[in-house]
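All protein chains but one are shown in place.
Up next is chain A:
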Amino acid sequence: MTTTPRQVVVTGLGATTPLGGDVASTWEGLLAGRSGARRLTEEWIEQLPVQIGAPLATELPLARVEARTLDRSQQMALVAAREAWADAGSPEVDQERLAACVASGIGGVITLLTQHDVLREKGARRVSPHVVPMLMPNGPASTVGLEFKAKAGVHAPVSACASGSEAIALGLDIIRAGRADVVIAGGTEAAIAALPIAGFAQMQALSRRNDSPESASRPFDKGRDGFVLGEGAAILVLEAAEHAAARGARVYGALAGAGISSDAYHVAAPDPTGAGAARAVRAALRSALLEPSDIVHINAHATSTPAGDLAEAVALRTALGDHIDAVAVTSTKSMTGHLLGAAGALEAVVSILALRERIVPATRNLDALDDEIALDVVSTDNRKIGTGAALSNSFGFGGHDVCLAFTV
């Protein structure tokens, strides 16, 4: 006997990104095909082989004490969560039925590095007493949980660049399991600092197009040479459908399902067969009670690395068969850069909006599709799509594969 799982809907969206300080400006930037990448100007940049990134478009609207006691990743999560919560109508909810799942791939790395400098230069007495809660990877989840008094659990799944999607998948599980009625879910990342850039560069993961930052992130293009490191946060308010209906909430769409798998192949390299990623996609379809033919749109992980984009293309064909030829695929990262642990959350927001507005933002910088990539990637012009379901993929170092399924 099969039972239909508890329906989970999305009732609020929030984001602060390289394209804008909120969801509306980010979406507008995506539709306009703008790039958030630029040449970095920090004093430490000259020593690095990669000198481009995609920082936040705007200053964070925070009180001075919030800025002082929260890591940048926590600050961004708080800003995005406040937008999402207001967008959901600032509902009165039973705090014991409210959970928070806010992930980061790396945690408070900027705090860790700057406070290590303080320790070495000024001594232990001058280290901030806030340093541990600022650098812990669950810090952003804690910040958001405290802000909205979430008492049904505060979680921070860590799975590198899949973290944001995994947090949303966990939120789905929590509501389906009946442990909460509302979950504030998403991801955040603030890792534009010398050490992370140097480390990613050593892995040959970053684009070296220092002289043309806006064309550096070029997913699926023949000339792609790595990702552009971005920063930001995105948050969704997930809600049990009956809870949303009871309070008359505006519903963007449904988080219909989620699939999670792991490659067990290599700590960083994608499995070229795409087997793990394909299993995540199929698991998401099963979880959502969807067939491949229901899918009209895929927001690909597509970071612009040579190996990753190719493996994802293989995985999508494996998972959806020939129906993949009828699916409009796009890469948000061509415009935002790669937000690491926030990427999946931002792309969840974008997927929902694409379904709702029935338009897929074109992938920027796709001048010549890689001959080995057999996908219908939306490029040059945004594309209208019909009704149906959308998938959003996220993969992370460590072999993490997460796929979210949305319907409207």
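Before moving on, here are some points about what is shown:
In this text, a contact is a pair of C-beta atoms (placed from the backbone, for glycine too) under 8 Å apart; a residue touches a chain by one contact, two chains touch by 3 or more; residues count from 1.
As a convention for this text, contacts and distances are computed from a predicted model.
For the chain that is left out, the UniProt protein name among "PepSY-associated TM helix", "ABC transporter permease", "Acyl carrier protein" or "Peptide/nickel transport system ATP-binding protein" is "Acyl carrier protein".
Here one chain is not drawn; of A:128, A:215 or A:318, the residue touching it is A:128. Taking the whole complex into account, chain A touches the unshown chain at residues 63-65, 68-69, 125-126, 128-130, 133.
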